[in-house]
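Note that this complex is displayed minus one protein chain, with the remaining chains in position.
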């Protein structure tokens, strides 16, 4: 069994951002020299995620608007009454008692999930025609890491 | 290390449908001759998912009703005021500017997640007594693929 472990660091300009990483993941597979196997793509932080979806800016804008309703930040006014009702009942996230302001980003991590696994077939990421891999930052503006782990033969 | 890659194509009669695939996944494991390993079950499309849950029609109806509230289609009226408030603020999904009407299915893909991994122990899918594997179609009526990738020994 061969393996390869690659870390990538992000420091996004915006607090929330989708960063395409399909090519980084393919490079990690190429380096590993793996023809058949699996590659795990996993955020090492608890306020970020990995989403495999279409590389289409409209979808990403739709997703961010929607995630802000479902898991509302408390550092900005709620988007509407439903976002207000889905906000924490104590008035603010309990997590913020320690001085943080990213409680919403932990819930977005839960919704988006922090990782995905891609099959490797014949040395290539075995993705569908519209599948691209994105690192999803929900609390950016500081250095955060992602691990890419390839195993196979 | 052994591996086996199987593709399955779906063309569901209904726009949304849960299709049981537990037996297809076990067959891919049998073909691989793998006793100990992992099998990835992953939709190759961005408007579908994979859900491991009970094979009980009530749960699936509950889930579809609920997903239509959380991630409302714009090709039908919102189920209620909350679904309307969780719909995109521009009036329709930005993704639809390109002529699509499946913006909600991309968000359902995010919620359900497009994949699951099943452990293989002693040549069998190591599932709990009520766990069954479902392909979850959210934008059907056309040909879509899923990949099953077994690795192990």
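Going in written order, the chains are labelled A and B, and every chain counts its residues from 1.
Simple rule for what comes next: a residue touches a chain if its C-beta (ideal position, glycine included) is under 8 Å from a C-beta of that chain, and two chains touch if they have at least 3 such contacts.
Computed from a predicted structure; not experimentally measured.
Novice: Kindly state which of the options A:12, A:26, A:109 or A:131 is in contact with the chain not pictured.
Specialist: Of all options in A:12, A:26, A:109 or A:131, contact with the hidden chain holds for A:109.
Novice: Touching the hidden chain in the full complex, which residues of subunit B are there? Just list them.
Specialist: That gives, for subunit B, the contact residues 1, 36-38, 51-54, 56-59, 61-63, 65-66, 69-70, 79-83, 111-113, 116-119, 121, 126-131, 151-153.
Novice: Could you please point out the subunit A residues that touch the chain left off the display?
Specialist: Residues 1, 3, 5, 38, 40, 42-46, 70-71, 82, 85-86, 88-89, 93-98, 103, 106-107, 109-111, 113-115, 117, 145, 147, 149, 151 of subunit A touch the chain that is not shown.
Throughout what follows, only the chains that are shown with their structure count from here on.
Novice: Could you grab the centroid distance between subunit A and subunit B? Build each centroid from C-alpha atoms only and quote it in angstrom.
Specialist: 19
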